[in-house]
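Just one protein chain is left out here, and the rest sit where they should.
Then we have subunit A:
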Amino acid sequence: MITINDLHKSFNQLHVLKGISLTVEKGKVVVIIGPSGSGKTTLLRCLNVLETPNQGKIQIGNVVLDFSQNPAKADIARLRRQTGMVFQNYNLFPHMTALENVMEGPITVKKMDKAAARDKAVHLLTKVGLADKINEYPFQLSGGQQQRVGIARALAMDPQVMLFDEPTSALDPEWVGEVLKVMKQVAQEGMTMVIVTHEMAFAREVADKVIFMDQGVILEQGKPEELFTHPREERTRQFLKLLR
C-alpha cells in the first residue's frame, strides 16, 4: 500500500530524514516510535506532503511521487486524497460544528450532495461515539471528543491510509483511552495505518510492525513483541528503558 524509497528531508542546514525506506502492506498497522527530534513526525508529514521531501519516492496506492523532480500539484492532490491525517492538536475547524467538520471534505472536495454527506457524517460520528454531540462546536467538546471528531473527519474522505501524528499527546490522561479505543476499532476494520505515538502498550497490542527511528534513520524495525522484548540496537534499548 505504501512504499517509501530513500526519502530525504532537510530544513535549511538540518538534515532531518536521511534516506528512509519503508513498505507498509495493505491493512497493516505500523507504529513509529523514537526520541523527539528523530524525524518521526516529519516522516509522517511527508507522507501527505505537508512537508515536501527533498529527494526520494513515495508511493501510496497507485500514486507515485518522485521528489527528485518537482511533483505536479495534481499528483500531490491525488496522493493526499489517498490519506487521512489526524493531528496532535486536532486542528478542527472552530467555526463549524462537529457535523459540519466531518461533512466539509465530502461536500467541498468530493462534491457529494449535502444529504448524503450528512448521512455519512452522522454515521461516522456515531461510530466514534459522538452521536449526541454532532451539533456542538469544537470549543464545547473535550480534547478526547475533539480528537474523535478529527478521526471521523479524516475517515469521511474514504482514505486508503490513515496517518496519526501523536494523536493522544495533547490529551489529558483521562481522554487517552477513548481515542485509542476508536483507533483500535479503525484498525480492526482493516484500515492501513501509520501512527506516531508514545503509547507503547497500544503499540504492542495493535501494531503489526514497530519502527524505531533515531537521528533521521530507521534504526530498527520488527514485530512489537520482538522489538519491545528483544531490541537489537543499544539506542532502542536505552529509549525503551527511559519510557518505563
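Keep this in mind: a contact is a pair of C-beta atoms (placed from the backbone, for glycine too) under 8 Å apart; a residue touches a chain by one contact, two chains touch by 3 or more; residues count from 1.
The criterion applied here is as follows: contacts and distances are computed from a predicted model.
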Subject >> Name per UniProt, for the chain absent here [options: "Pyridine nucleotide-disulfide oxidoreductase", "Diguanylate cyclase", "Cystine transport system permease protein" or "Cell division topological specificity factor"] >> reply: "Cystine transport system permease protein"
**OP:** Would you indicate which residue among A:G34, A:G56 or A:G105 is in contact with the undisplayed chain?
**Re:** A:G105
Subject >> Given A:N48, A:T192 or A:T236, the one touching the chain that is not displayed >> reply: A:N48
**OP:** Have a look at A:L7, A:M85 or A:L180 and name the one touching the chain we're not showing.
**Re:** A:M85
Subject >> In subunit A, positions touching the absent partner >> reply: 48, 50, 77, 80-81, 83-85, 87, 89, 91-96, 104-105, 108-110, 137-140, 153-154, 156-157
